[in-house]
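Structure record follows, encoded as structure tokens.
A protein chain is absent from this complex, but the other protein chains hold their places.
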Amino acid sequence: MKLLTCLKQIPDRDTRYEINAAGTGIKTSDLTFEISECDEYSLEESLKLREEHGGEVAILTLGPQRAEKSIRKGLAMGADRAILVRDDEGKVTTPHAVAKVLAEVLKEEEYDLILTGTQSDDWSYAQTGVLLAELLGLPHATIVMEIRADPAQKKVKALREMESGWFQWVELPMPAVLTIQAGISQIRYASLKGIMQAKKKEIRNVELSDLNVDLSSVPEVEVLKVYFPVVEKKAEILQGSTAEVVEQLVEKLKKEAKVI
Amino acid sequence: MSEKIYVLIDHGEGEIRTPSLESLALGQRMAEETGFSLHALILGNEIGPLAERLGKQKVDSVLLVEDQKLANYDPDVYCRALSEILTEDQPYLFLMGHIYQNIDLAPKLAAAINRGLVTDCIGYRKEGDDFVFVRQMFRNKLNADVQFRSEHPWIVTLQTGATSVDELKEGSGQVVERSLDLSAVELRRKPLEAFEATQGKVDLSQAELIVAVGRGIKKAENLKIIEELAEALGAEIAASRPVVDSEWLSRDRQIGSSGQTVSPRLYLACGISGAIQHIVGMKNAQCIVAINTDPNAPIFNIATYGIVGDLFEIVPALTKKLKEA
Partner (left out) sequence: MAAEVQAKLKGGEFLITASDPQDVFTPEDFTEEHQMIAQMAQQFMEREILPQCERIEDQDLDLTVELLRKAAAELDLLAIDVPQKYEGLGLDKPSSTIVAEKLSRVGSFAISYGAHCGIGTLPIVYFGTEEQKQQYLPKLAKGELLAAYALTEATSGSDALAAKSTAVLSEDKKSWVLNGEKLWITNAGFADLFIVFAKVDGKDFSAFIVERKFAGVQVGTEEKKMGIKGSSTCILLLENARVPVENLLGEKGKGHKIALNILNIGRYKLGAGCVGAAKAAIGDCLSYAGERQQFGRPIAEFGAIQEKLAEMAIRTWIAESMAYRTVGLIDARLREVDVDDPGQALKAIEEYAVECSIVKVWCTEMLDFVVDEAVQIFGGNGYSQEYPVERYYRDSRINRIFEGTNEINRLLITGMLLRRAKKGELALMQATEQIFSELTSFPEELDPEEKLAEEKRIVENAKKATLMVAGLASQKYGEALTDEQEVVMAAADMIMEVHGMESGLLRVLKIAQKGSKDLELYEKLIRCYIHDAIDKISLSGKKILGSVCEGDEQRTYQAALRKFCKHSLLNSISMRRNIAGALLKAQEYNL
């Protein structure tokens, strides 16, 4: 099977973010970066499918040069090769534009399945995978919890998470796009062997300017402002030492709220 | 010319889904503010009664599209139906609930008609003649104001809980049947078996007292202090998603948009920051107590009583106190 996984590099999830000078994003100068969580699960699923059915796992990333570091981790986990569409200036921002660029690169690629994360941990649009499917004319399934591929029949079964705790299996003809939910499996480690092999694997850099893609036709959505949400404290905050707050709480639950 | 706001109404098992009613409530507010007309759009098969029910809300009309192929959600046929209607009617705005079904559908629709899409909005405001939409990002740590720079219709999905169904106003709107030729649409995605994950397992919906635990518990072994507190209270244990994802508790104890919805007398949230996905599952509790180290955690917005502090100190102390009493 030819598997293609889209990885996005995002700022470290545990960082305390600061707003950038323009107020339209976060400061990235002092941050460390990592692979977006759902994307890491999608890579894990790709690697499992390759273990079961053979074939190849390729990584496709759009981002600046620093994204190579995250790609390298993906290669160390076991992906075979990678393509990095270089956008050093951060020109491509909206999911629609990203999908358009990725779709253009994929014209030159062969694949049975494209796996992406359901959503990224930075801008969290939850759009790119599905946009990509539609732009490529492929069927898709989102919020996928489990995959069973049948390469001989060119079919894939995916377990989708649905509303209020329901799940459903669906079957798609391949090629198809699946967007993967976080937390569905145990992500493997990059082994030492993998790390040492990763540096020998190819990361093909593609310049954005070399692609025949017209971003002016993309429906634009502009981020005007990014800010920390204002928290209106409605709760009655209990003050004092641990013993004091605990005492107050029990008192209030009994006498005021009368719930215990 | 009067502009139009369309709201997609999702349904399942013969009921209109709550997030769609929330979207409709927001649509009503927007329509009032702008003088635009408001139209509920419902797709399905043999759903006349649902359309009638929608007609009793304050809407200008209910657009009813019925077709056998629309009986169950399928991205190909739903996208085709919506594409045709939106292209023909050119509404100003198309609102959808940010539910799993629409996460599956909305981007496909946006690509199909090449229109802008803003997902998972928690609100909007008017800036001059323009709408500015507010959405969360970076795991809800930041908000962003976004504005469309594209042709209409603008497609917006709304986060569950962003508005309240209580805001919904009654009125009367005419049900207008719309027929589409969907015979040529090929359904590429074949639905197979569906199942409910929580079947036969823990049912928290009837619990009177719940002690819930979130990411702040840090590791599975620490759960014992929560268990002890629950035991002292005679409460059930519940969790937010990260705890369940880490497999520290079983999935049937998850509260929130992808778990159970509960309304106990007391909901004691330990180390839960209060992401909206969690809050929608427990906000109707009679009394909410929040214990969190971060004074800015959103859980304090909805809690009745709050303690800013380390749960590893507070929880054992509370257990001790309850046992004494």
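First chain written, first letter: the chains are A and B, and each begins at residue 1.
Basically, a contact is a pair of C-beta atoms (placed from the backbone, for glycine too) under 8 Å apart; a residue touches a chain by one contact, two chains touch by 3 or more.
The model shown is predicted, which means the values in this text are computed figures rather than measured ones.
Which of B:13, B:130, B:221 or B:324 touches the hidden chain is settled by the complete complex: it is B:221.
Among the residues A:8, A:72, A:140 or A:201, only A:72 touches the chain that is left out of the figure.
Considering the complete assembly, subunit A touches the hidden chain via residues 30, 69, 72-73, 76, 188-193, 195-196, 198-199. In the full complex, subunit B contacts the hidden chain through residues 219-221, 293, 309-310, 312.
Keep this in mind: only the chains that are shown with their structure count from here on.
Taking the mean of the C-alpha atoms as each chain's centre, subunit A and subunit B sit 21 Å apart. Here subunit B touches subunit A in the complex through residues 12, 17, 75-76, 79, 99-101, 103-104, 106-108, 110-112, 114-120, 132, 136-151, 188-198, 209, 233, 245-246, 258-261, 265-266, 286-290, 295-298, 300-309, 313-314, 317-318, 320-322, 325, going by the rule given at the top.
Those residues of subunit A that touch subunit B in the shared complex are 11, 13, 17, 19, 26, 95-96, 99, 118, 121-131, 133-135, 139-143, 157, 160-173, 182-183, 217, 219-229, 231-238, 242-243, 245-247, 249-250, 252-253, 257, 259-260.
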